[in-house]
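Each remark here refers to the structure printed beneath this line.
The other protein chains are all here in position, but one chain of the complex has been omitted.
As written, the chain order gives the labels A and B, with residue 1 at the start of each chain.
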Amino acid sequence: MTPSGMSRIPLVRSVLLVVVIWCAASFIYAPIFSVLRFAFAPEGDIGLGAIGELAGSRRVRTAIVNTLVVTGLSIITVNVIGIFQVAVLEYLRVGGRGFLRFAFLTPLIFVSVAAATGYGFVYGQTGALTRLLQSVWPALPNDWFTGTLAVVFAHTFLLTSFHFLFLRAAIRRVDYSTVEAARGLGASNMEAFARVVLPVLLPTIFATTLLVTYKSLGSFAIPSVLGGRRFDMVTELILTLNSLRRPDMAAMLSIGLGLAVILCIAAMQYVERRGSYVGGSKTPVPVERIRISSPFVNLAVHAAAYAIAVIQLIPIALVVLFSFAPARSIATEVLPSSFTLQNYVTVFSQSTAFVPLKNSLVMGASATMAGLMISLFVVNLAHRHANVGTTSLDLSFMAPWILPAPFIAIGLILTYDEPNLLVANRVLLGGFWILPIGYAVVSIPIMMRFLRAAFFSLDPALNEAAQSLGAPAFYRFLRVTVPLVLPVMILIAGMTLNVILSEYSMSAFLFNVNNKPLSIALFEGARSANPEQAAINLVYISLIMAFSLGIITLADRYGLGGGK
Amino acid sequence: MTRNHWLAGAMTFLSLLGTSAATAEPLVVYSPQGDERAVWIAEHATAAGHDVTILTAGGGELFDRILAERANPQADVVLGLIDAAMATLKAEGLFQPYVPKWADGLPEVYRDDADRMVWKFWQTPVVIAYNSDMLAQEDAPASWLELVEDRHAGKYVIGPATWQTTKTYLIGMLLRFADDGGEISDDGWDFMQRLYDNAIVVDSADAKTAAFVNKEAVIDLNWFGGVGRLADDVGYNAVMVDTEGGTPFIAEGIAITKGTDQLDDAKAFVDWFGSAEFMAAYAARFGQVPVHPDAIAAAPDSVKRNATLLRPQPIDWDVVAPRIDGWIQRIELDIK
Partner (left out) sequence: MIELDEVSVRYGSHEAVTPTNLRIETGEFFTLLGPSGCGKTTILRAIAGFVPVASGRITIEGRDVTGIPAERRGVGMVFQNYALFPHMTVAENVAFGLKVARKSGKEISRAVDAVLEATGIERHARKKPAELSGGQQQRVAVARSLVMGTRVLLFDEPLSNLDAKVREDMRHEIKRLQRDVGFTAVFVTHDQEEALSMSDRLLVINEGRAEQSGTARELYQSPATPFVCQFVGAANEIGPKVARALGLDAARRHFVRPEHVALAQAGDPQGVEATVADVDYLGSMTRAFLDVLGEPLQCQVPSGPSVDRLKAGMSVKVNLSRERILSFDGSS
């Protein structure tokens, strides 16, 4: 926007600016302040009593140990599986690549609480796979799939999405001529991979490792659903402390988690910056997938690839199959013997079954709309007028990116559990809107990243061309800028809605009877012995996956699958 | 998107933020009564001309909600929370004084003459029951303290400590290890640890039911009415134990929320709900034991019998109430 365009609509813009600043103050700064205040000065006096009490609790200590152990193991297993998958898809010549590709992308559509309940459904006490395994090995206890084993297993096959997205992109940027050059100098295929390809991929592997660490540290839905008795991770403890009405301890623990996450992200940024010079050539020759010469190795690679694919596909296939099965066949059959649409009819016709879906859609849509408006305004402002003010506004809304959801949730609870002047002396806790506000706060950073990328990739000459053709600022924004970023905006909206549909962390803290979302319904349904409830869960999961698949296909077509 | 649309959108967002979810046309009643009972109560209330919405959830969850919503109360009437919870909410200043028509004749222990806010309408023991299809009488625990024995390992379920029922029996057991000042001895905490170690611990009603469906659990620690309900749902015959050392009793109360915008409707509902007529009907339907002598008189014989079936464990809730949070926290963070 030129200076002249600015002066013409100062009022509208000032009003919007005030609204946006109010949003940042109320829903980002105030909650952060509340967390710090309750953690360090719950009674008004500064102290570290909460730390002592946390350290004194056996369950807190165990949860911290569990979180670290799970994260350590997950880093190893996720990397092994993830790197292998990428090698199979992009470096080795393996038959049935299309099928494997689909199987390996499923962690993108099978996420959070939906995936956790899906795994629980299949591997849990009455799960089809548990029954199948017991028919082979009768000694297997019903509850074999719990604790560290279950959580790490689920992480292993659910957190490979970062490898699928980023490592695959990185290996595609490898200049194959360097591999050929290495082989021309006498290196074997494997040596070439180890000495030429891998070093180029290392920064990306490190970055994805940090993302896995970040995800695993804050893992919530998976341990809640699959962890079982006496297995907690840190996020669950924060929720427990909150429900024990110990906001000071909850706040302190969420600060601990926040610090761990911030450390991770700082490391990631460092790697990103350092890794950027490993650019490869300007016109890279695409990597040619190599044929494995040893028939034994070849067989082993094929077997492993298909085994992983099967492990990833089976829960999804069973969830979808059983969602079309009569409720009574759940927990009694390994594969359904008959099919029906009844479960879907139930979800859409019974109000109790439909309400969570409706709640999530309403909250997701409003959070997405509000988030997009704020993001568009802030990004546009920062893009056109880079100065201290706009940059700090921009950074304010990016802040939740480095804060784990429980941190923000606790902050919102502590800020709005009593009348607050920021929101006209209302209490938000217990109301409908506190959860969508939380959703919006955590969604905005991602929206802003995408929108900023979209704005920066806009050719400024287009705007100038329109200007030299006589179009005033507002007309240009409307007819040139918006149509060009619209596909991105629609996609961002879809992806955000997709995330919110199965969002668990924020939901578990902020939901109440007025707004019980899909993820909480899924979580509660997962505990039910009632097959009708299980059937409804399967329909929810199938619907979430169908929606995700649609969004991801769309994103892929627009080349936005990168997620970053 | 035009600037004007932006503004309109932002304003809509703001105005939505300001909208309270409870524009309560019907009277909103918070109650931990399970679905079937809530539906039954609502139907009868409607038939009696009261327009009510009953919102049900676990007692602990409701308690937290009411506290959380203190400045923006969503409930007009709170119904069915137990002694300690109602006492705390009253102490927090969340209730409105009202003396219901049925207060006359109510035994003193169930009245609130000091503050005229909380009135008890029925009492219930929290009991040990067992699945008599699976467990012989001699194999069932004869007292609460026996639960830690190896032979009961993995046969009983402890629910979340935030549940009223769970809280009540945990407190009942801890109190046996209390000194005169109300402090729990180390033996008490050791016992609590063994109680948990020996149990199936769940965090939802569904999970508890599942444990009985799967036939892992055969001993039910439950409130009086819940025993029969669970047995019916799962399909077994339940027998209650008249435990050595007594059974903790709890009484449930009703109160009107301070700041309700439907005070007259709320009063009318309270009057109707606690009336001997409705109490007796409820007792006939669900076997619940009312506390009002008129209601007991009008109740079926089986209910009259139940009123004296179990020996109560003496508990002084006035002493206990301020300590509960600390005990539950210790259980949740160190023992669970």
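The rule is short, and it goes like this: contacts are C-beta pairs under 8 Å (C-beta built on N, C-alpha and C of every residue); 3 or more make two chains touch, one makes a residue touch a chain.
These figures come from a predicted structure and were not determined experimentally.
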| Chains still shown that are in contact with the chain withheld from the display | A
| note | Sole touch to the unshown chain from A:98, A:295 or A:483: residue A:483
| said: Among A:466, A:500 or A:529, exactly one should touch the missing chain; which is it? | reply: A:466
| task | Identify the residues of chain A touching the omitted chain, counting contacts across the whole complex. | result | 2-5, 459, 461-462, 464-472, 475, 479-480, 483-484
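Here is the rule we go by: only the chains that are shown with their structure count from here on.
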| message | Rounded to a whole Å, what is the gap between the Cα centroids of chain A and chain B? | response | 38
| request: Give every residue of chain B touching chain A within the complex, in rising order. | output: 1-4, 6-7, 9-10, 13-14, 16-22, 55, 57, 64-65, 67-72, 74, 162, 200-204, 206-207, 209-210, 213-214, 325, 328-329, 332-336
| What part of chain A is in contact with chain B in the complex they form? | 9, 12-13, 15-16, 19, 57-60, 125-126, 142, 229-230, 240-241, 243-246, 366, 369-370, 373, 376-377, 417-419, 423-424, 426-433, 437, 474, 478, 482, 512-515, 524-525, 527-530, 533
